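My questions all concern the structure below.
Here the complex is missing one protein chain, while the rest keep their positions.
As written, the chains take the letters A and B, and residue 1 is the first residue of each chain.
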Amino acid sequence: MNQRQRDHVVGYLFVLPFLISLGTFFLYAAVRTLIFSFTDYNLFNTPAFIGLNNYVAMLRDSMFTLALSNTLAFSLIVTVSQTILALLLAVMVNGVIKARGFWRTVFYLPSIMSSAAMTLIFLWLFQRQGLMTELVQFVVNARWYIAAFLAIFLAIQLTLVFNARRRYDGVSLADPVFATVALLVAIVATYLLRLSALLPVYDEQFLISWLNTQARVLFLPQTLWSVALMNVFTTVPTLMLLFLAGLQSIPVALYEAAELDGAGRVRQFLYVTVPSLTPVTFAVVTLGIIGTLQMFDQVAILGDAAPLQSRITLAFYIYANAFPEGAASRIGMSSAAAILLGVLTLIIVYLQRALGISDKVDR
Amino acid sequence: MHKTKILLAGLSLLALTSAASAVDVRISGWGGAEVALVNGLITDVLAEDLKAADINVVYEPVDGDFSQFITNALSAGTAPDLFYTDIFWSRAAFGTGKVEPTTADTSPFAPNLIDAFTYDGKVMALPKDFNTLALQYNKDIFDDAGVAYPTDDETWATLQDKLVAIHAKLPDVNGLCVVPDYARFAAFALGSGWEPFNAEGKTVLDDNFKRAFAWYTGLVPAGAAVAAADVGEGWTGGCFTKELTAVAVEGAWIIGGIRDGAPNLNWGTARIPKDPESGQAGNLIFTVGWTVNADSAVKDAAQKVAELLTSEKAQQWVLEQGLALPSRSALVDNPWLQGDTPEQTVNRVVFAGLSDGNVEPFFFGDLGGAWMEPINTALNSVLTGEADVDTALAAAQAKFDGMAAQKQ
Partner (left out) sequence: MTDTTLTTAMPAAALRQRLPPEALRRRQFFALGWTYLVIIGVATVMLGTFLVAFVASLKVDPLERPFRIAFDQVNPIAWVAAADLGRQGAGDPWWGGFAPGGKVTFSATYTAAPGTEIVPPEASVPRRRPGSGVAAALTKYYAIDYALLTQTSTSDGEMSVTDPATGASEIWPTRAFTYEIAFDPAKAEGGPWIERTPLDLSAPTSQQLVASTLNPTRFERRGRVASWDNITPGALGLVFNNYRRVITETADLQTGNSLFAGWMWNSLLIAVGRVAMTLVVASLAGYALARLKFHGAALIFGLVLFSMTIPAQVTFISNYLIFRDLGLLNTPWAVITVLVVGSHVLLMKQFFETFPKEIEEAAMVDGASRLGILLRIVLPNAMPAVIVNAIMAFQAAWNDFFWPLVLITSPPSALTVQVGLLSLRRSYGGAQGDWGLVLAGAFVSIIPVLVLFILFQRYIVSNQVSEGVK
């Protein structure tokens, strides 16, 4: 046997353990799930073929349509927001020369926590009388002072900027020197206002149901908005790292050329940074889609903190039909929903790949 | 000398064999206040009987949704030999075919409890206790507000007046914590004369139901109550132990909550108030039974343990711990129930609730807990202000009609 043939055999041998794992726990499992979706199995009986009944019942089930719409809306909102935020954060950290490693570590810390621990902390945070509500209460009660602060800041900043623009060229609206001056003046002014008590301060007590509500905002239940907030918190750091790596591989020459063409920071960002990051963005979006479509842990841990229709996602629907609380197992329905979830994920991933974000960077 | 040696050897051999022949029976139930009770039974009250029967009981309480755990365990073949079955989801467990009917003599037990656990003509679980709902009240709050304590003849209207008066006098205290849960609301829904399943087996939310629903959800705007979620609590007992409310609607299990959260609370119990129109009160019977696993290797021992755990001695002891009422008819006229401590009072009232007015078991056939969902959702929508009474009830009725259609 020559080297090539030996390599063949060794190749298969090396790959064998992984293939066994993949074959049993993925391929065989997928096929079995497909088969179960056409039966009435309930974990104890012998499965009997019932055709498309499960799919029909599933489509008629209001819980299913809710789970589907929740999952899709959640996926869209979280993927978009976490991609944008991760990019912005990466750009900011990239702009810092010293101690970049330190900031990377600091930002990455929240994402090492398990979803269970994280959800428990957020459950406590988002209680009806919890800390989040107190923060919102504080902001709402102090609204006049916050408004005054912003107004003074903007006024001074704009005055200084337009004043400078009369004499100089290339003064950006967000000029940092003027912004610092404006900030300091606004702080002092607001403090003086507070001392003189010219503006009203309110003392209202609030109770906001972040979790235990059936309200919907823009196709997504309010509960899931709170969960989305929590999700973004934990996933943005990991995605930021991906963007950071991508940012560091953009040649500086591109930026220099853009600067010579007279492009400001914002234009450089839009026309140099974003296009160069296309492959990374694709990876980030794909990861985001895959992760959000599978959202299960948080729903399970929320438990009775929120009504079922406000927190149900497809993944949880699958589990809840396999092991329902207080009723017999419906493996058939569960498998039907599982097949649907798998197909849905594949469609969305390959759709977004085909639609626009290509693998190659466009130069 | 020689003889004693043989005797000793013989005795030790006997001891060894008897120790070796001690059978291990795994039992399981849910966590919470139950744990101390069952553990006390096994290690204290029944210790000698278990030793005499050569049985070693291994108790593994489970926290979380017990029915999910049992379904999973029965399917996996790792279920305990003896486990709790709540009447609420008993159908799901019995329907798996992995449950062994009881071999004990069921005649000493209360008939309606035995009926609750009968499936396919066989008694599948031995009822260990039961509970109903009652009205607990905080004597200090009533004293501070100068309002008379609730009596056993309260009606919905008189109770509402008392709660409104308390809230007016003490603004930081509310009358009752209202929960969107059929398991408590039923005390009023059933009192109105409504029945969960009509003659055709369908659920119709008639005018009686609407009257009870409107009164229950109207307590909050009337100033007599507050939604439990609004004060961050999940059950009426939670508000009660934190002394946020004057009354609570719970069963004897509230004793555990009070012992932990407010050990010095000064409280009493009265019967569920009656509907002024129908003149009746409503109530639910909650009951739990011990079920034997059909796949168990030690079925006979498990049956024996079930019998011991529900014996008169055991039930008398549990009664005196105050957490639940005995399922044996003979223990009904118990002198312990006549005492005056808050625990004895609540148990006495809970016991009276068994036969007072329109009483239904907490059980919904094959539908299980899903049957309560439409009513709970309707309650929640009105309590959170997201819908009005008519819209919410119409939505609930539509869901019930859908359920009935699906069953066919």
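Brief remarks on what is shown
Definition applied: a contact is a pair of C-beta atoms (placed from the backbone, for glycine too) under 8 Å apart; a residue touches a chain by one contact, two chains touch by 3 or more.
None of these values were measured; they are calculated from a predicted model.
The chain omitted from view is touched by exactly one of B:G121, B:P171 or B:P263, namely B:P263.
When the full complex is taken into account, the listed residue touching the unshown chain is A:W124, out of A:W124, A:Y202 or A:F219.
Among B:A73, B:A92, B:L205 or B:L284, only B:A73 touches the chain that is left out of the view.
Note that of A:V280, A:L308 or A:A327, the residue touching the chain absent from this view is A:V280. Taking the complete complex into account, residues 3-4, 6-8, 10-12, 14-15, 17-19, 21-22, 24-26, 28-30, 32-33, 36, 89, 92-93, 95-96, 101, 103-110, 112-118, 120-121, 123-125, 127, 129-131, 134, 166-171, 175-177, 179-180, 233, 237, 241-242, 244-246, 248, 262, 279-280, 283, 287, 290, 293-294, 296-297, 300-301, 303-305, 314-315, 318-319, 322, 331, 334-335, 338-339, 341-342, 345-346, 349 of chain A touch the chain not shown.
Residue-level contact of chain B with the missing chain is found at 28, 31-33, 35-36, 39-40, 58-65, 69, 72-73, 75-80, 140-141, 144, 232-235, 237-238, 243, 256-257, 259-260, 262-266.
Operating definition for what follows: only the chains that are shown with their structure count from here on.
Measuring from the averaged C-alpha position of chain A to that of chain B gives a distance of 42 Å. On the side of chain A, the complex with chain B involves touching residues 43-44, 57, 62, 127-129, 207, 209, 212-215, 304, 307-309, 323-329. Those residues of chain B whose C-beta lies close enough to touch chain A in the complex are 65, 67-68, 71-72, 74-75, 88-89, 91-92, 95-98, 229-232, 234, 367-370, 373, 377, 380-381, 384, 386, 402, 406.
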